[in-house]
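Structure in structure tokens, see below.
Shown here: the complex without one of its protein chains, the others still in place.
Note that the chains take the letters A and B in the order they are written out, and that residue 1 is the start of every chain.
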Amino acid sequence: MQVRKVVVVSGVPGVGKTTVVTDAIRMVEDRLNVSLITYGSVMFEIAQKMRLVESRDELRQLPVKKQREVQKLAGERIAAMSKTQVVIVDTHTLIQTADGGYLIGLPKWVAEAIRPASIVLVEADPVDIASRRTKDSTRTRDEQMIENIASHQLLCRSAAIAVGTLTGATVMILKNVEGKAEETATAFAELLLKV
Amino acid sequence: MQVRKVVVVSGVPGVGKTTVVTDAIRMVEDRLNVSLITYGSVMFEIAQKMRLVESRDELRQLPVKKQREVQKLAGERIAAMSKTQVVIVDTHTLIQTADGGYLIGLPKWVAEAIRPASIVLVEADPVDIASRRTKDSTRTRDEQMIENIASHQLLCRSAAIAVGTLTGATVMILKNVEGKAEETATAFAELLLKV
Partner (left out) sequence: MQVRKVVVVSGVPGVGKTTVVTDAIRMVEDRLNVSLITYGSVMFEIAQKMRLVESRDELRQLPVKKQREVQKLAGERIAAMSKTQVVIVDTHTLIQTADGGYLIGLPKWVAEAIRPASIVLVEADPVDIASRRTKDSTRTRDEQMIENIASHQLLCRSAAIAVGTLTGATVMILKNVEGKAEETATAFAELLLKV
């Protein structure tokens, strides 16, 4: 078992994850060999090469068995990449579907293929997330949406702990406080330097 | 790996699960080949046929090894049934025992034998559940019971996510709002039509 240098970073839509990750990479890239990849993109590249799909949307229409095969191959490619560098995997722990259900982003076979050293959950105040999603500067509160976001964030914690239990990955919750994205990025950068 | 057509439906006692499930089946049964089974009953039938037990109460007195064997066989029977129809499995994700502990309703070996497509958690307001349990129309609040119910519902979420992580099942939380059981049943019926 070699040292694992994969860091999974996850967060519900509107949490500000991209800014945090991009800023953190900027902070460390002169000291660290680090790559950022999106799990879905790696899956798409592999499925395309296998001539299973032509567009990204077709991924979800693959038979479950094929989807899992592609998921696993993507995990293995990421594990291979991480032998020589720190690989940040941008993915969702739980994807909310149109009907309100949750898809598991890191099922056992993916988690065990990636074998992350850490799972970082970027979280924010549900009220701030709701504002960003609705681009509503007046912060009119949609209580239903806020409750839904709070609930989604809590469920992501359970999912991260389940993956940690299967793989031994540490779990870190990074609070992305409104107006303090720089602090969040710094904390993430510190984690990257210690992986 | 064939398409999985097992939907696990779960909810703490008093949540109104039976009404939701029965109504949903009524809504879809002219369009869908669907069966409702109770996990415990399937286990009992199998154990009875194996001449391990005569009454249902004896199930829990079986040696752990035998219980697990029966649990697994029940899972496999359900998986077999689901090849030709949608099978709704009525079970508990966490069963509260007399001493306040929780039994795991879907341990790994059961979850992996059933391989559900979805786990549906029917939830309700803990205050409403407490009223139903105590048949108390005046809604005198037993704070201890309410907190206990809220806690139980949250833990069921963790259990559902753990099972989802092991099996890839989607997780859906269905809020059964007092007086709106019809809406909850409709949402469940829609999920059944998409499995």
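Following the convention adopted for this analysis, a contact is a pair of C-beta atoms (placed from the backbone, for glycine too) under 8 Å apart; a residue touches a chain by one contact, two chains touch by 3 or more.
Just so it is clear, the model here is predicted, and its values are computed rather than measured.
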Which listed residue, A:Val6, A:Ile37, A:Ile78 or A:Ala169, touches the chain dropped from view? A:Ala169
Identify the residue among A:Ser10, A:Thr93, A:Ser158 or A:Asn176 that touches the chain left out of the display. A:Ser158
Among B:Arg31, B:Lys108, B:Lys180 or B:Lys194, which one touches the chain that has been omitted from the display? B:Lys108
Touching the absent chain: which residues on chain A qualify? 1, 3-4, 118, 157-158, 161-162, 164-173, 187, 190-191, 194
Contacts of chain B with the absent chain, listed as residue ranges: 63-65, 68, 94, 97, 99-104, 106-109, 111, 151, 154-155, 158-159, 161-163, 165-166
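In this section, only the chains that are shown with their structure count from here on.
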Overlaying chain A on chain B by their Cα positions calls for a rotation, in degrees to the nearest 5, of 120
Mind checking the centre-to-centre distance between chain A and chain B? Centres are C-alpha means, answer in whole Å. 30
